[in-house]
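This structure is in structure tokens; I'll ask about it shortly.
A single protein chain has been omitted; all remaining protein chains appear in their positions.
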Amino acid sequence: MSWGYLLRRLAQLVPTSALILLVGFALIHLAPGDPVLALAGEHGDAEYYAFMRAKFGLDQPLHEQLFTFVANLAHGDLGTSYVQGRPASQIILERLPATLLLTATALTIASILGLGFGIFTATRRRAWQDTTATTVLLATYAAPVFLIGQALILLFALGAGWFPVQGMTSAVTPSNGFSHAVDVAHHLVLPALVLAAPEVAVIGRLTRVGLLQELGSDHVRTARAKGSPPPMVVGKHALRGAVMPVVTVIGNRVAHLASGAVVVEVVFGWPGMGRLLVDALRDQDSPIILGIFLLVSLTVMTANLITDLIYVWLDPRVLFS
Amino acid sequence: MLRRGSALVVSAVLLVSCSTTEGTPEPAADSPVRGGTLVAAITADPGQLNPAITTSGDVHTASELMYNGLVSLTPDREPVGELAESWDVEDNGALYRFHLREGVTWHDGEPFTSADVKFSFEKVLLKYHSRTAASVGQALESISTPDERTVEFRFKEPYAPFPLQLDVTEAPIIPEHIYAGTDPLENPANLEPVGTGPFAFESYKPGAEIRLVRNPDYFIDGQPLLDEVVLRVIPDAESQVIALEAGEVDWLFGVPGADLARLEEDGGFEFLRTTVNPGGSNCIMTVSFNLEKPVFQDVRTRRAVATAIDSQQFVDRVLFGQGKVAEAPISSGIDFAHADDLPDMPTYDKQTAEDLLDEAGWIRQGDGTRVAQGVQGIPDGTPLSFGFTLFTSFDAYGDLFKAQLADVGIDVELDPQEPDIFAETVFVDRDFDSNIISYCNGADPEIGVKRMYVSSTIGPVPFSNAAAYSNPSVDSLFDQARTTVDPGERGEVYRQIQEILVEDLPYFWVVETEATRVYSSRCGGFSQAGHFAEAAYCRQ
Partner (left out) sequence: MRRLARPAGVIGATLTLALICVGLLAPFLAPTDPRAIDGPSLSPPTATHPMGTDALGRDVLSGVIYGARTSLITVSGVGLLVFLIGITVGIVSGYRGGWLDDVLMRGTEALQVLPRFFLALVVVAYFGPGTDRLVIVLGLTSWPLLARVIRSQTLSLRRRDFIEAARTQGASDYRIVVHELWPNLLPTVFTLMGLLTAQVLLIEASLGFLGLSDPDAVSLGYLASEGQRFLRVAWWLAAFPGLAILVAVLGLNLLADSVGDATLRA
């Protein structure tokens, strides 16, 4: 892989980031509503509003607010949360690990199960296993996440008592070290499964379609004709081509997982970034909203870059376009 | 002159806990025990834990156990001493002198003095606590501290409601030695609070939980009983109920109406009904008519809408019994001012509504809708249709309102909005026809009632005079009520105000809401709000 290509791709991130920043800022600051009204609750008066506006620089013209925001951003400062009075970056970083743990676990589960299902269904085309597996897969994808979540809680947490209902740790017995890890893992099972369920379907089905295409293509037919055993055919030739759309999807699902985690975090009381976002939206706490917006966008950007690099690695022909 | 002791607090707190289990309650749960942990569910992450800089219900719910006010309020909303042992009222209610309790210390061991009170008000409450700033701040002249145990508040003119605005919700006292010279919004102590309250801070995991431990030096002897209180953040109401049933939490501040009946049947839980909510107390769901809109110029149209509303159906199908039909403009929770026998107060009567609409010139068409025929300010043939602006979370009210009015031929368009956007649309832009707001009356009409009706509060202040109602005699009656100190006389003034209001109908008062606290039967000794767990206990 050429370093020039990599550098070119990295350089392209700059205008993209600027655009994202601008869209996010414009959307939030041009929208109706006033965070100071949200802060005051039921009983503010004009004096209070003016005081708070001045405090957060909201009395400045919009372009100056943007300038300040960008200047601060250059120092890694997202501004101060209106509600919490602390740096927004600090607040977001506190909540990030919980979301990372949840999404990474879900993505791992989804990738493994998804590829497995894809290969299983593609190689058993027209067989009843294909139909059954596809339908089961689709059913988990087709039901609203919060209903699946609630159903699992009722069945396995309240009903069977195998898993805790809410949160990331137990309330009554604070644990340390190894027992803490076990406690978190115990709490992680249900939310990670619920978050992974639709991803399994997406990855599984695209693997299947990609595989079917490859299995029907000339070079695989040639391999078959030459008498390679079927597992070899699937493994060696077909999977390589089929992995392309899957890589695209996994790269793309990072965004989806991060925002999809919002609902799962609310249902399971998981203390992550998604719930921070819901709270911030309610309070119009724009430093936090913008911060999460930028963070998620940046993550997706990185994921896309990696996706593209994997493309090049899998199929160097792309580079010559 | 007024002097009250603090022993009242304890007995009052123990009295409110009412058991709804039939027959004899479990003897075990009735005898308080020491020690143990209480796990309570809270709905949202507070973000920070300083109740003096915000009116946010989330922050107050999470932090009030660590702080105190000068007074606390009994379940009947009567003020009794807390950090203040007693107080004198002089100059006909323009001067309040508080005598502070001896030997109170902050959680870090520093002594609590009158300087803390002065600092809390001047530097923090009157700037950042929007409710106290807007009410007390407007009337206050100065605060002085003659000695370490005495603090005096001087008002520009007699200010009757002051003692009701001094509990931990309205005026929590924070330590000067920690906050002096800092920006109170950004002081690190907001995340590791130091208070005087029954529980001291232990740890805060944002989005997850807040752990509090017993304050061994608390100024009420023998309290608190619990070793530890854990406040768990559980955002979804249904999940809160499940967590309670699974035994993961012991206390819920509220429960969806439909689940309440089920929990009552299942047993194993105790219930505590209250009109005190984190957002305020004595709340009435109130429909505002925008009097600047032509459609609501005619009082007959407003009265028609009011009589077309079947309030009982709201109690049954939206609140599931957690509330009651409003019988007067002022809440029944403010006993001295509530006038429940006003003949003009509208009640549900479909025929009257139909007749009034006909009279006002809204004529029924073949398809059931109504159009204008000689209505002033409205071209003939205009269909009777108006917008109804509401919080997204109040959608059930909107649905029922729409359905009930459709019954008499009125078309309603729902316009749900997030709270802060609602505040801007309704109170700043005034771009709405009608709306519904949970107006919390508070402990005194001066706090939560007056703002809805006086002409000086028309304008950009949220949750003030939404109807843009202006009536000089109402204005002067409210002035008179504020400076009248005798409760009986004040009540009479408020009665006169309500007589005018039910005649003019700038609003319609639908239902008084209440919440139900639910807790595990192994626990007991709770009070409604604020220091809900001050005297609580849990058997392990």
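What to note about this one:
A and B are the chain letters, set down in written order, and residue numbers restart from 1 in every chain.
Definition applied: a contact is a pair of C-beta atoms (placed from the backbone, for glycine too) under 8 Å apart; a residue touches a chain by one contact, two chains touch by 3 or more.
These figures come from a predicted structure and were not determined experimentally.
Note that of A:Q90, A:T108, A:T135 or A:S179, the residue touching the chain absent from this view is A:T135.
The chain not shown here is touched by just one of B:D316, B:D344, B:D380 or B:D429, and that residue is B:D316.
Residue B:L400 is the one among B:A246, B:V299, B:V325 or B:L400 that touches the chain not shown.
Touch with the hidden chain on the side of chain B covers residues 237-238, 241-242, 256, 258-259, 261-262, 313, 316-318, 320, 392-393, 395-396, 398-400, 402-404, 406, 413-418, 421. The missing chain lies against chain A, touching residues 12, 15-16, 19-20, 23, 27-28, 31-33, 125-126, 131, 134-135, 138-139, 141-147, 150, 154, 198, 202, 205-206, 209, 212-213, 216, 218, 241, 244-245, 248-249, 252, 255-256, 258-260, 262-263, 266, 277-278, 281-282, 284, 289, 292-293, 296-298, 300-301, 304, 311, 315, 317-318, 321.
The criterion applied here is as follows: only the chains that are shown with their structure count from here on.
Inter-chain centre distance (chain A to chain B, centres taken as mean C-alpha positions): 39 Å. Residues 37, 39, 44-45, 47-48, 53-56, 127, 130-131, 133-135, 138, 183, 185-187, 190-191, 205-209, 211, 230, 232-236, 238-239, 242-243, 245-246, 248-249, 279-280, 418-421, 423-425, 428, 440, 451, 460-463 of chain B are the ones touching chain A in the complex. Residues of chain A that touch chain B in their complex: 32-35, 37-49, 51, 55, 80-81, 83-86, 91, 94-95, 98, 150, 153-154, 157-158, 161, 164-169, 171-172, 174, 266-269, 271-272, 275-276, 278-279, 281-284.
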